[in-house]
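One protein chain is absent from this view; the other protein chains keep their places.
What follows is chain A.
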Amino acid sequence: MTLQTHIDPDWRDVGAVTDIPERGARRVATAQGDVAVFRTGDGQVFALVDRCPHKHGPLSQGIVHGHGVTCPLHSWVIDLATGHPTGADAGKGCTPVVPVLVRDGRVLLAQPVMAD
């Protein structure tokens, strides 16, 4: 008997959690641009559009600490859960959050729900 996995049709498997370095990120290329998928030191996985609200730096290339990432271009710190800049830059824009979940060690990203 194998462990049955259930993947809803609107979630897309993008790889194993272990494909993302701890306290690091990987890019997922999409038609709309890159999505950055992060894995934190405590094993959580987050996904954001790979673009800092400041000067569009690729957040996937930043340093991940706690539940934040420091943008590689000008060191804004973005909250991974909300996409909002923190500290002195709070309130200056936001990076869209991409719904992500981990099931049986696989990372699933949400596809958009069909428009009405």
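To be clear about the criterion, a contact is a pair of C-beta atoms (placed from the backbone, for glycine too) under 8 Å apart; a residue touches a chain by one contact, two chains touch by 3 or more; residues count from 1.
The rule is simple: contacts and distances are computed from a predicted model.
Name of the non-displayed chain as stated in its UniProt record, restricted to "Dihydroorotase", "Nitrite reductase large subunit NirB", "Lipid-transfer protein" or "Urea carboxylase": "Nitrite reductase large subunit NirB". Although one chain is not drawn, its touching partners on chain A can still be listed: residues 1, 3-4, 6, 12-15, 18-24, 26-32, 34-35, 37, 40-44, 46, 49, 55-58, 61-68, 70, 72-73, 75, 77, 79-82, 96-99, 107, 109-113.
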